[in-house]
Every structure is written in C-alpha cells, then in structure tokens.
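Shown here: the complex without one of its protein chains, the others still in place.
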C-alpha cells in the first residue's frame, strides 16, 4: 500500500549521495507542520512517514491545507517501533512526557531521535519532575542526550543519537545572554528576563484561552515565577557561567502568530563598557550564520526573522544605571523549534548546517 | 455663526446645576478624540469648542466618523486666547512643547488647564529639557502645576488651575509599584520595569513605522534606556520613597490598538512576605474605585480594562529569588490619557470622581 | 442566600419609577456578556440572575474578568421555571433549539422573553428545521413571536411577550437593502449579498477552527450557499417586497474581534437614479436614531460603529452597469445581538428606545 507520497515537483532532490529518511511523530502540531515545511526544501532528506495519534488515518493535507497538492500522506498511528526500521532520523514534536514514556535503548539503535519536547533537556530528573509535574519514564537515557543549542554545543551534537531540542523561549533567552554570562561581564544574580511570545507557541489544542477573540487585542503575563522554561534557562546559563545562575523569567502572550522577543536586564560588572560587551558578542557569534548581531541602535524585531532560522541580537548599555539591556528575537516555530531541529539534524548527519534553512525572512 | 452643535439625543444633560463648559485643543489626535467620547457621556460638562491646527475648518465628524450624527462641530484654529472666555476648562492634547510655549499667567485666570502633554509634569526644568530636547517656554509656571496622578495626589489636584496629566506608561508603572515603594517593601535599586504598549500610543501621525504592515505581526523594544517617560516615573517614585529611585524602563510595541501592560521586578526587602505585599496594596488601593487588585493567581490582561478607566494590578512573590513580580494593565487612551484627564477634571470641579467614567470594559 | 450583587457604584439607578428585573440565560457566551455590559448602563433595569449551564456555580467575574469588582454574581443552573417568578424579562442567548425545547405558554405569562437564538425567527417551521437540522420543540409558539428588527417592526414589538431577536448578518443585510426593496427600486432577482464578520460571531466554544493562529492573518468564505441566516434574510425581504426574494448570501470570516460589513449588489430598475436611491433611504431611515446614512462618497467601516448600536449604511450607483452597491456596517455583538435585544426591551417596556445604548463608537 502506498501511503506516502510527496508530489513530484517537490521531490526535486539533486544530491547524488543517498538521502536520509525522516519520520515525524506529532506531525499535526504547529512544530510538526513546520518540520515538514522545512524538510520539503531540504536536499538531503526525504520524509518517510508521519505519525499523529489524534489524526490517525486522515490525509495530512486535509488537516494542513497549505500542503494540498504538495504531499499526499496519511497520518499513521502509534505502531512506532515498526516504523523505526524505515528511517534514519525521527523528529518527535509531542507533548511533554510522551517520548520518555516510550523510548528504549534499542529504539535508539534503529534511528537517531531529535526530540522537540522537554523530556531530555534537563539533566537533573528531579528538577524535570518538579517543574513539569510528570514522572520521567526513562531517566537512564537522560545522560545520553545532548542539549541541542547548536551554537553552543555543536561538537557534542555531532555524535549523539538522542538530541534534546531546546525550547523557544529558552533558545532566545540563552543565546541573548550567553556571551556576557560566559565572559563574566554581567552579574548573574541581577539577570531579569522578560519575554514576549506569539500565540502559535501555545499550540493547536482547542482551548478557550487561545481563541482569537480571547487573545487578540490583549497582552498578559503568564507562568509568572513558574514557567517551565525557567530551569532549562538556568541550567544552561549555569554551565556557561561556571556557577549557579538563577533568574526571573516572565513570559507574555501578545497577539501575533509567530515570534519570540526577549528583553534581558543585568548589572554590568565593574569596568565593563559598551566595547567590552560588543567584543563578547562578536567573539562568540560573529561567525555564526544563524545569529545576526544588530548594528548599534537597531533593536531586534520579530518581523525581521519571521519564517527564518535567524536569531537577531542587540544590546544597549545604560550609563546611568550601569546595566545592559540585551534583546533577542527569533521565530518560535523555526529557530525556536523546527528550524533548530533541522539545524541539529544537519550537524548530526554531517550536512551543511544551513541546508534547508536559507529562506530569507518574510516581510511584511 | 453656529459652529458648535452636539446632536440633541446626546444633549441629554439632566443636572439641575449649571454645567461647565470645556474646550479641547489638539482635538484630532487619538487622545483628543477620546476626551470627546468620554465627555459626551459626562452629565456635568458640555463641549464648547474644538481646536485642531492641522484640520482647521474641517468638520470633526468627517475626520472621526464614529462621531457622525453625534457631533457637528468644525475644528477651529489657533486663536486660543479669545476662546478661553467661553470655557471653564481646557484640555490640551498637544505635542510636547506646545502648551508651554503659549501659556501665560493670565490665561490660567480665564480657564483651568488640563494638559495631556509632558510640559508641566517634571518639576526640574533641566531634566525636562534634557530628555525632551525642547526649550521650555514657561518654566515659571511649572511650580504652579500639579501632577495629576489622581490616586496619589487627590488633595492637591482639587485646587489647581494647571494640571499635568500623567503619561500612559507612567501612570501604569507608578501605580503598580507605588504601595511597595511607599512602604519600603522593595529595594528601589533593583526595580526593573518592562512595558508593552498598543500602537495607538504612537499617535496618529503619518509615519511609515506605524503602518499596519510594519507593526502587525511583530514586537520590538524601543526607546531603550532613553524613553521620555523614564524621568517622570523616577521623579514620582522618588517622592513616594522619600529618596532617589532610578529605574530601567523598557517599553515595547505590540500589535494591538489599545493597552499598556507593565511587568516590574524588584528584590523584596528582608522579611517581606506575600502577605505584607498584599497588605500594602490593599492599604493604598482597596478603596480606590479605578484600581482593581486582582485575585491571587490572576494576572492583569489589557482586554479586561479596554475602554474603561480601570488599572488592574496583580503580583506574584517568587520565593526562590526573593523577588516580587508586579503587573499592571490599563487602557492607554483612557486611564493612560483622556480618562484620567476627565477624572482630574471631576476632582478639580468637585464632581463625583467617577462621573462619565463608569463604562464597563468591553470584551472581546 | 445572597447570590446576586452588583457593586454599589454601578447601582446608580435614578429612576423614580420601579425598575424592571432581568434574567439572562446563556450568560457566559459573548452575547450574554454583552447584554450584561449594556444593562449595567441601563437606568430602568436591574439584573436579577444569570444562568449558564456550562459554568454553574462559578462566579461570573471569574469568567469575564472585565466585570471584576463590578458584579459579584454566581452563575445558576437550569432550574429556570422557578427563576421566572423573580423577573420581568428574560434574555436567552442560548444555542439554537434550546429555548424552543423548554418554552411553554405558562412561562410566557411569568416573564417576557427576548430570544437571541434563531428559534422563533422563521415563521415556516419546515424551513427552520431544514436549514438548522433541528426539530423545533414548540412550533405552536412561533406564530406568537414577533421578529425584532426594531426599525421595521416597531409597532408589533411593543406588545409581544416572545421576541425573536434577529441575527447579526441578518440585521445588517436586511437594513442595508430594505428601503430599495420596499420601494421596488431594485430587481430582487439580482440581489447578491457578501458579508464579512469578526471572529466573535463564531462564539466562545473551544474549537480549533477559531484559535488565534488559525484565523489570524487569513480570510475565508464559509457556509457558502447554505448559511443559516439565508432564509431569515429572504423571509424578511420578501415581506418588504411583497413577493418572493431569493438571494445568494456569502459570509466571510476576517481577523478582527467585532464587526459585520455587508456589501450588496443589485440591478436598478429602469429609470432609477442616485437621487431616487437616496430618497428611499431617507424616507425610511432619516429619523432612525440607530441608523446613520453615510454622506456621499463615505463608505461604512466597522470601526466607526464598534461598541455602539449604530448601523451605518452607504451606497454607490454604478452608471456603467446600472447596478447599485449597498453597504452596511454594525457591531455584531451590539446591534447584531445584545444591543438590539436591549433596544427591543426598551420598545416592549415603553422606555426611551435609546436608553442604555448611547455609547459613542470607540475609535481606535
């Protein structure tokens, strides 16, 4: 039975080397949909199957009609172990706790996993269980996983078979502060992170709170003091700092489809000036394709990264208060989810890291 | 010549005492438009004339067609001194520097002024001139003015003839932190203010940056470290604290018409717990009609104050970091501008402070 | 037990005659919420109880936090017959088929009903059952009901105890064409109605299709050829015409909270010119407070009626094609639902028809 087909015009793969085959579990969420969009422009990968428990048996392009006439695949159900034999890489864009409840050592021998959930992001399983309120189903595999913040952990990513893809807020929050934390230019005890998110970050579940008429023309903070991305941010910044970093992270929902914008404030260490700050950013990110350091005076705006894998970063030193304001912007579904997942796949499989990810941000 | 007419159905004034007469200078900006909307439901005031230099000679309801069939008044030009004889109160919703360049002592004897610009908000004229980059035209009148944050300065407001109506960001930022600053529950050196604003706050000028396709589906910080509302916030919080307060205030533009949301973070002083914080808010605001203290666990959302004069305030104590997150929401055109101006007028003229301001917030 | 309380500041009723008491069934939908918002500014009515089957036992202002500190009432469940004794009028903002399944003759003797559902709008029960796919539970009461299009049926409305409040698309579609149909200026066989609706018209149910990320930044037609408002439009226009009118009505969903805009096209009868068209509109609507006939060259825009009970109507005669383009705009939750319901109540109880409905449209 032919359950899988991508229309010929999109199978314009030109590579002479064999392509890798990918499967996607959780294909009908916004992140799953975005992985598919990106992989269709990836010249080294073909999509082998799509799994969606909620939409099993339905045609994918009936659910996401942007794919009409582009892919003709039916959503499969949960017999995942058999499906693993057909692919080289599996993307899991599934609810927290799902992958950890089913993943076993032998599955990792069949395919490499790129997990977009939080299940393997946090090394300390107690912290995971406390913040997520979920019992972790496979704590023995956590150590094996690599945290896939590409620009920071590139070397470790190359060889892993269990990649924990970072969260959207997390990616933006960490990258924006990383050079200054790493170089000890700011006092980590003063780091305050405020973040804005477009509504697609809340997922495609049918909830009253995410109806158009509930979130349009409004803004609110949520998850105040207890948002689940907090320990992930703290853990990674602590590694960078070489000591404990504890932050207040306050996310806000604003009425737009896509985009994360973070604004971080911290006290500069004595003697640190604007030049030192800029040098630190350039030292770490000047050569990073997917990080763009804004010119002086230009603040990141989410529209300038929409649809792309870029993170735009800017900063302003406040002479009056001896603080630095750091700002970062990314597309929560691309660099904040599917794009970074593909970037990680590229690193893991030795492809050009930019393959499939060169779309220019779309304005307006 | 009959230049002024409000249609009969809206002249349903029922007061037996004589009504006061109001004039509005800068009637065609969003704040001016909002003052008119509110005054039409005010039972003690009638609108006598409208001034707009840009639209002189045009029918007001051709410019703002929401007023079609409601008011039939022509915008007058700049012969303001003559107009003063016809009114008891003047609202100036004009660009920074305008009122201070024309205001004279004798004008204040003809009518009481409620100024929505920043001209008389800041007591130290040097600070005004530095942050606004404008030469102040009548510094001798600054001392005479009263800062019209109603819930804080009510007594002084009663007798003034020159009322400096606070800014939108300022009102929200100050009210949200006021009780904790006043009661010395937080360390003012750690106060960080992030704010989100709807686009109407940017005014009705024809600028590319405020076109729909430029700001829709995007978020950005702006005025980072140098937004003009900063010294106003600092001055008022310093009065409350009884010492110098210096903050980082970072505003952001988000794609909605109306609304200000502030999120403020500060370190709690030793021994301060959640109960102490709540007590401070209740001490100062429990009996304030236009301030609503959210229930535990409920964060302010701008939609819940839209169209109304309310400020909703909530907070969350973070035990981990010993900080408090304070949140406030208001409608930038009502409590953040025209509504507070009317509230000030009510106080100045001895009306019920709520007159004309009891509209229920409109959801969705 | 005190289950019902509106905070004192809002109980500023000044009427010397006794106020009527209202109950609302279906209080937690957007239309129910809007009825409450409007009644709080109505000087002849007090709200006695709120019923919501979905939210029974919950505090109303926890669900709609715009009412926080304004009303403190608990949602009641379905023991409606007892509740009828406490009120003079009942608003039912309930799903299609609900009221007709419970309403009985004797209930109408306890209170007058204003039904915002479609149950009693269509005189021919077969047509109702065909278009709605619902068995009508009390067809014997249909004849008794009056179709509450205020500007057309004012006299009949005065005495009814069962008022069928028109639909949002319907009100706008009928009013916009009514004078030209009534005066036989257009050929009814050529009438094409296109309509745009804000998303609140789709209700507050938790459906994926109405999530922000599904409807924002998109437009679509829906209910093409079979939208349920079609027979209602046709029936009323047929009465006006004195013969059968059959139309194509095509609604569209556009990304805004509120607003209905209709654009109707029809061929002018021979000899009909622009003046005749304008005369017809003025003949029927010039003295109607809630209908505003736009000036020549000014097309209705939904923003100019937002939050108000107005319907703005404009037209353009096309000399080339001998057609007229008629346009109408209203707020779907006010004149398209709750506002017209209150207007009907005013007519039924002999109040000033404008009582509680004089809010100026809010721009922006």
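Letters are used for the chains, namely A, B and C, taken in the order the chains are written, and counting of residues starts over at 1 for each.
Definition applied: a residue touches a chain if its C-beta (ideal position, glycine included) is under 8 Å from a C-beta of that chain, and two chains touch if they have at least 3 such contacts.
Model, not experiment: these values are computed from the prediction.
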Quiz prompt | Contacting the left-out chain in the complete assembly, out of C:96, C:238, C:265 or C:279 | solution = C:265
Quiz item: Where the complex has a chain not shown, which of B:200, B:263 or B:344 is the residue touching it?
Solution: B:200
Self-check item: Which residue of B:190, B:216 or B:246 touches the chain not shown here
Solution: B:216
Quiz item: For subunit C, which residues lie in contact with the unshown chain of the complex?
Solution: 190, 192, 194, 196, 198, 213-214, 216-222, 224-225, 246-248, 250, 252, 254-259, 261, 263, 265, 299-304, 306, 316-318, 320-321, 323, 325, 327, 329, 364
Practice problem: Identify the residues of subunit B touching the omitted chain, counting contacts across the whole complex. | Solution: 30, 198-200, 202, 204-208, 210-217, 255-257
Quiz item: Can you list where subunit A touches the absent chain?
Solution: 9-10, 12, 30, 33, 36-37, 40-41, 62, 64-70, 200, 217, 257-258, 289, 292, 294-295, 298, 301, 303-308, 312, 354, 358-364
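In this text, only the chains that are shown with their structure count from here on.
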Quiz prompt | Centre-to-centre distance between subunit C and subunit B (centres being mean Cα positions), rounded to whole Å | solution = 35
Quiz item: How far is the middle of subunit A from the middle of subunit B, if each middle is the mean of its Cα atoms, in Å?
Solution: 40
Quiz item: Using the touch rule from the top of the page, what residues of subunit A touch 2 or more other chains?
Solution: 198, 213-214, 216-217, 255-257
